[in-house]
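One chain of protein is taken out of this complex; the other chains stay put.
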Amino acid sequence: MAISLTEISERFGLELVGDGSTLIDGIAALDEAKPGELTFLFNPKYRGKLRESEASAVVVTAGDKDALSGAGLIAEQPRLAWAKIATLFDTSENWPEIHPSAVIDPSATLGQHLKIGPNAVIRAQATLGDGVSIGAGVVVGERVVIGHNTQIHSNVVLYHAVEIGRGCIIHANAVIGADGFGFEYDQTAHQLVKIPQIFSVHVDDDVEIGAGTTIDRGALSHTLIGASVKIDNQVQIGHGTKIGSGTVISGATAIAGSTKIGNNCMIGGAVGIIDNLEIADQVEITAMSLVSQSITKSGRYSSGTGLMPGLQWKRNVVVFKKLDELYRRIRKLEH
Amino acid sequence: MAISLTEISERFGLELVGDGSTLIDGIAALDEAKPGELTFLFNPKYRGKLRESEASAVVVTAGDKDALSGAGLIAEQPRLAWAKIATLFDTSENWPEIHPSAVIDPSATLGQHLKIGPNAVIRAQATLGDGVSIGAGVVVGERVVIGHNTQIHSNVVLYHAVEIGRGCIIHANAVIGADGFGFEYDQTAHQLVKIPQIFSVHVDDDVEIGAGTTIDRGALSHTLIGASVKIDNQVQIGHGTKIGSGTVISGATAIAGSTKIGNNCMIGGAVGIIDNLEIADQVEITAMSLVSQSITKSGRYSSGTGLMPGLQWKRNVVVFKKLDELYRRIRKLEH
Partner (left out) sequence: MAISLTEISERFGLELVGDGSTLIDGIAALDEAKPGELTFLFNPKYRGKLRESEASAVVVTAGDKDALSGAGLIAEQPRLAWAKIATLFDTSENWPEIHPSAVIDPSATLGQHLKIGPNAVIRAQATLGDGVSIGAGVVVGERVVIGHNTQIHSNVVLYHAVEIGRGCIIHANAVIGADGFGFEYDQTAHQLVKIPQIFSVHVDDDVEIGAGTTIDRGALSHTLIGASVKIDNQVQIGHGTKIGSGTVISGATAIAGSTKIGNNCMIGGAVGIIDNLEIADQVEITAMSLVSQSITKSGRYSSGTGLMPGLQWKRNVVVFKKLDELYRRIRKLEH
C-alpha cells in the first residue's frame, strides 16, 4: 500500500509542502523512519533531528514549516494528523464472518454484519447490535447487550446482564461484570458471608477498555462507565463505581468500590483510589499516587517521595519515621 | 419475582415493622431505590435520607427503628441481612449440564450434577467433585482436583496438579498454578537458568478468587491458600507463599514468594508485600502500602505520604530528599 503525499494532503485537509507525487508507504518515529515513510514533528525541540531523518516527508505545525528540508504537510495538531493518517496503514485483523465453531444460543438477538470468531460463546437472550465483532473464545453472558459496531477481542468474558454501548473496543482477556468484592462477617456464625452482587455493569458509547482490565458488577447499584472513557490495560474497577465521561485511566490503576470519578479526569498509571470517594471533574492524578480522600477541586494531585539512590533513600526514610517528633523539636527550638 | 415483607421477615428471622403484605421485587441503595424495592440503613448518619427514599421498606437496626417512616425489618446486622436477602434476587447464570463441545479426557473422574460450559477442557486424571460448575473455555490441567460445589468461571486456567477445595468460587481469567518466578544466574555460562517449579498450589475450602488473579505454583513447597480466604481481582501471589485462613486481600495487591501471612488479616488494595516475610495474625495493611519487613504484632500498618496538590507535593519531596541532612542540622541547633 502506497499513497501520494498529495492524496494524504487532500484526504485530511493538510497543506502540502514540496513534491506531492512523493509516495508514502508507511509512518514511523522521527529517528526510525526510512525512505518512503512519513514522520511527525510533535515538539519543536526536535527540529534539529529533521535533517538526519530519512523520512520522505514530515508533518509539522505552521510554526515549524521553515524547519522542513524536503516535502511535508502542515497540521494544526500534528498528533491529530497522525491519528488520522495512521488509519491508512492499519492492518489489524477481524473475523470475516460468523465462524461455524461459535456456540450461539438460539434465543440471542443478532444484528447484521456480525463477525464472530471461533469458539466464541453467545448465551441466552444476549443482544448483539449491527457490525459487532467478537473475537475467538469470547464469552458473552446471558442477557448481555452489545451496541452497534463494538469490537470485542479474544478471550474477553462478559458476565450476565452486562451492557456495552456502541463503538466500544474491549481488548483481549478483559473481564466485565465479575462479582464485586463484598463480604459481611456473621458475628453469630463467626464466618464471612458473601454479599450477592446482583447489579451489573453499564458501559456507555465510545469506551475503550484495555487488555486484562477487570470491571466488577455492583451489589446495590450498577457500576457505570461514562461515554468516551478510555481505560488502559490491567485496570481494576470495583463494584458500584461510577466513572464520568471523557475520563482517561492509565494502566495498572486500581479503583475501589462505590467511588464516583468526575468527567474528563486524567488518572495516571498504577494509581490507587480507595472506596466511597468523590472526585471532581478535570482532576489529574499523577502516576502511582494513592487517593484516600475525596477531591473537590479540579487540578493536579500527587503522592509519594520521588526516587533516590538506595542509600540516600534509607537515611531519609529513617528520619521520615520520626518526622512528628522532629516537628516538636523544631517548635521547642523556636520557643 | 416478588415476595412479601412477611415472607422475608420469616425466612430470615427479622422482626417486621408495618404492613407485611408489601410486595418486594428487588433491593437497591438508599438513594436509588424505587417503589417495590427494599433498601438498607447501614449507618445511623444516613437516617435523614430515609424520608426521601422511595423504597417500600427499609432494613434497620433496633436502634434506628424510630427512624422508619413506613414498613421495615429489624436486623442485628443489616449488612448481614442484606447478604442473605440479596440471594433472592440473584439471577446469575450457570450451565445447565455438560456442553457437548467440552473436551473431557476419558481418564478424568467426574462427580455428579456437573455443569461444564462450551469448549472447556478437562485433562487426564483430573477429578471434579459433585456439583462442580466449570465455565466456558476453562482449562483444567492434568491431575487437578476440584472439591464439591466449587464454581469456576469462564477462561480460568488451572495448571497441572493444582488442588482446589470445596465451595470455592474462581472468577474469570484467573490463573492458578503457573510457574513461580525463579531463575539462577549461572556464573560459568553467564546466563539465567530457569528453576523448575515442581510443586503446586493448594487452595482450601470456601475460598473466593477474583477475576484475573494469578497464584503461582511453588518450587520447593506448595503455595497454600487457607480456608475462607477471600481474594479480589488482579491479585498476584508468588510461589511458595502461604495465606492463613480467613484473610481478605483486596484488588491489585502483589505478594512475593515464600511469604507467610497469618489468619484473619486484612490486606488493602494495591498493597505490595516482598518475599520471605512473616506476617502475624490479624494484621491490617492499608491500601497501597509496601511491606518490606516481617510484622510480628497484630494491628494496623501503613506507608506512603498522603495525597497533595501537585505544587505542594513537589516542594515537600524536595525536602524529603534531604531529610537526613535536615535532621543533622536540627541536632546541631539543639546543641
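Each chain carries a letter (A and B) given by its place in the written order, and its residues are counted from 1.
Keep this in mind: a contact is a pair of C-beta atoms (placed from the backbone, for glycine too) under 8 Å apart; a residue touches a chain by one contact, two chains touch by 3 or more.
Source: prediction; values computed, not measured.
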item	value
Contacting the left-out chain in the complete assembly, out of A:N233, A:N263, A:Q282 or A:S298	A:N233
Touch criterion as defined above, residue of A:T22, A:S133, A:Q197 or A:T305 at the omitted chain	A:T305
Of B:S21, B:N43 or B:S292, the one touching the omitted chain in the full complex	B:S292
On chain A, residues whose C-beta touches the chain left out of the figure	27-29, 32, 40, 76-77, 79-80, 82-84, 86-87, 89-93, 99, 101, 117-119, 135-137, 153-155, 169, 171-173, 208, 210-212, 228, 230, 232-234, 246, 248, 250-252, 268-270, 287-288, 304-310, 313-314, 317, 320-324, 326-327, 330, 333-334
For chain B, the residues touching the chain missing from this view	101, 103, 119, 121, 123, 137, 139, 141-142, 155, 157, 159-161, 173, 175, 178-179, 181-187, 191-196, 198, 212, 214, 216, 219-221, 234, 236, 238, 240, 252, 254, 256, 270, 272, 274, 284-286, 289-293, 295, 299-306, 308, 312, 315-316, 318-320, 323, 326, 329-330, 333
